[in-house]
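Here the complex is missing a single protein chain, while all its other protein chains stay put.
Note that the chains take the letters A and B in the order they are written out, and that residue 1 is the start of every chain.
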Amino acid sequence: MSMSSVGRPTQPNVGASIGGHASLTGGRGLLQDEPLLFELGGWDKTGVDFDAAEHDASDLGDLVRSRPIGLSGLSEPETMRHYVRLSQKNHAIDLALYPLGSCTMKHNPRLNEKMARLSGFADLHPLQPMSTTQGALELMDRLAHWLKTLTGMPAVALTPKAGAHGELCGLLCIRAAHEAAGHGHRRRVLVPTSAHGTNPATAAFVGYSVQEIAQTADGRVDLSDLAAKLGPDVAAIMVTNPNTCGLFERDVIEIARLTHEAGAYFYCDGANFNAIVGRVRPGDLGVDAMHINLHKTFSTPHGGGGPGAGPVVLSKALAPFAPAPWIVHGSQGLELVEETKAEAAQAFGRMCAFQGQMGMFVRAYAYMRSHGSDGLRQVAEDAVLNANYVKAVLSAQMTPAFPDGPCMHEALFSDAWLDDTGVTTLDFAKAMIDEGFHPMTMYFPLVVHGAMLIEPTETESKRELDRFCGALLALAKAAKAGDVDRFKGAPYLAPMRRLDETLAARKPKLTWRPDDSTVAPTPLAAE
Amino acid sequence: MRYLPLTPDDRTQMLGTIGVPDIDALFKDVPTAARKTELFELPRRAGELEVERELGKLAAMNRPAGAGPFFCGAGAYRHHVPASVDHIIQRSEFLTSYTPYQPEIAQGTLQVLFEFQTQVAALTGLEVANASMYDGSTACAEAVIMSQRVTRREKAILSGGLHPHYAATTQTIAHAEGMKIVRQAGAIDAEAAVIAAIDAQTACVVVQTPNVFGVVTDVTKIAEAAHVAGALLIVVTTEAVSFGLLKSPGEMGADIAVAEGQSIGNALNYGGPYIGLLAAREKLVRQMPGRLCGETVDADGRRGYVLTLSTREQHIRREKATSNICTNSGLCALAFTVHLSLLGEVGLRQLAALNHSRARELKDALDGIVEVLTPRFFNEIAVRVPDAANVVEALLADGIIAGVPYSRLDPHAGLDDVLLLAATETTTSDDIAALVAALKGRLGR
Partner (left out) sequence: MRFTKDHEWVEVDDNIATVGITAYAAEQLGDVVFVETPDVGKAVKAGDGFAVVESVKAASDVYAPVSGEVVEANGALGDAPDTVNAEPEAAGWFAKVRLSNPAEVEALMDRPAYEAYLQTL
């Protein structure tokens, strides 16, 4: 069998609690033990008032539902309390540094939220006449101009709804280009071992086989291995730059040259664009396609897992294959080309209904305009400076995975420094929670044992970085001094102790199931 | 720069700690040829006031849906969202948190996802739902690909009543994944043709109700035919409020239900972000794409929630994952769940009844002026008018956005005389009267 040796422990470690004081009600001070909506509300309760309907549904006959839905409602005050109480169990950027490597958890400017809520953007229907949405199309066009200028690429497809969706869009462009050139037999994709999981998943999704490229001892693509694996059946390489070890691919121009020489395209995973925005243009590096996570580099909020946006910039060779819709300057002003026929016949298709994540476009554009070309350059510089500072300070106790030379926007450590302490990367991360910080990315990239990937971002002050590094150094000393309980049972002070993921996966319980007392009678008394 | 906390002094000190002379030393791995020394040809930084002015100007060039009579639907619907929903989704702890990979400090998001999954399962009448997809169209494509994993067959039949953008998205993505897509011709009562196309190679049939022309269909017979052939039935719904009035997909025999959830909790946003709903029979859970949240206990035995069955996902399974999806529509799911908590069983039923009532009012008002094509509808109807696109343009002069010409969705269907109009609780009798008067004037009737 194939086996991963990097899996982390997943059962809760039952350890002694700190202090031994528990409340009588299950709460923890101001943190309430909050039941589920379905246990709080009732089928006959609502937080919304409506006029009565004037016409009934008799015209629909037996198409009308014959069973209750099984929903639970709350009044407005109860709703506020329920969700505000739940919110308090979350960590957030607005509370403290959120050092998830590869995720770019930076401050989300509130101006952008305000702009996205202007009725002239938020209250626009995607299919209303284009003459009534010229300002929206103008904003998309300006955003496209910024993205193209910052990346040095001639075209951009705006519609992809997240990074992985952008990867899919980029690979579909590449596939369409190969097929148009009679090279449909190119079906192999080369991906470095350190790649994000979405890269091989996306390549497999479009029916390509995936082959890994080896990494050198200093954390870069192994050029000789790449050269050996390139061949007439290779469609593309997918390389993240800066890569997932937080390092710039020094030989990127040579990587591009070898790739193009072999007739393949260079797909760049742009997840780490934050490190180079305003300073380096991927177009100058020989990239053919790259997605840009607007929710990373251009700070649209992560929102607990989305929504994001993943526009893809394209080289001249790939641009004709971009999916519908896109914007053109027509005689009546700006127009969306929504059909992949006639003059747009080379377009490979459509990534989604409508024209993409407009709400994210507004936020990202406001972010770009606020920073300007000078501010964006400063973003990259401060992101890289902060990461190198953290790397320098933490190296006093922890083992940097690549000690020689600078890192880019994130600092990668291995767990070598935890050898013989009995503490694992996971334990260490959970102890960080007790100190008020979100853990770093753990066990990724897969090429470094017990990896800890720290991305502070540019929106952290020196004071917060010092506070963070101070906490980690103190924890590191405690681990080395044998204070194992502090780690094995951690977190002690979080809203929850360690959760049993094995139980969750063995006996999946994915929904709350109603009992008779909580379900509306049929038919509803209210009707 | 107001978003960057480091001072020049900080930077000097930090460079000293690192042991390099200047910031350029940290970029030394970038090939010299690719280092841009001068600033890009783009505007310089701008204060809040200046940015507000520019974006305010752009926003003012658009005509918001709420600025006058408005009848667009066709996959996105204007509804009233209670003020408290927006307040909650702007809480820092929800807005500025990441995917809940550290469950001990993400119980807020996780419990919301568990509530969301329960609500989606209830609405669709199925046992399990995931924690959201990008939107309805991509959820549809993912469901079709999921049917291939379940049945190990490659053919998908898309009904002609399916939203053309959904069909195009599914064709693009599922075809790329190796499936054979049979797209039936757009027609008002398209569902009749579906059963005849099912054969022993069929992985799934995809049927929309209410369909893109607004037609509500009982798909029970299609479900039976699909199941006899060993295929799955995927039911698509683009108007989630309709779940409050109509028979659920599960009740009619669907194996997978996908829907656009924008109608509940989310603004029109010119097309995104929206929220894809995906629910299925329990036995299909391991073939589902996307994140799933499950109940468990912590080390003290207290109930809590975690992301689970994640070995299906890209960060573990890599090239063998069920989908490449990572980021989904978390905050839109929160808005959906909060709005649906406010509505509850009673409120959603009332809202759905009100939508249907307004659409009946619209239909009654249009009867006699134009031919109404939709026999059974929820809140959207198709009518016949010559050159529908021109009619819509003409009515703009009367301050009315009169709906979506079908030709905008599919210019090659030969349905240039079909106009789609939706009415929701936001549509007033005055709006309908204005539309009728303007139409009469333009059509000379």
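The rule is simple: a residue touches a chain if its C-beta (ideal position, glycine included) is under 8 Å from a C-beta of that chain, and two chains touch if they have at least 3 such contacts.
Since the structure is predicted, the reported quantities are computational estimates derived from the model, not experimental observations.
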Handout entry: Among B:2, B:80, B:320 or B:412, residue touching the chain not depicted
Key = B:320
Problem - Of B:44, B:57 or B:286, the one touching the omitted chain in the full complex - result: B:286
Exercise for the section: Would you indicate which residue among A:67, A:145, A:477 or A:506 is in contact with the undisplayed chain? Expected result: A:506
Problem - On chain B, residues whose C-beta touches the chain left out of the figure - result: 286, 310-311, 316-317, 320
Practice task
Over the whole complex, note the residues of chain A touching the chain we left out.
Solution key: 1-5, 7-11, 501-502, 505-506
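Throughout what follows, only the chains that are shown with their structure count from here on.
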Fill in the blank from the handout: chain A and chain B have mean C-alpha positions lying a whole-number Å distance apart equal to 19
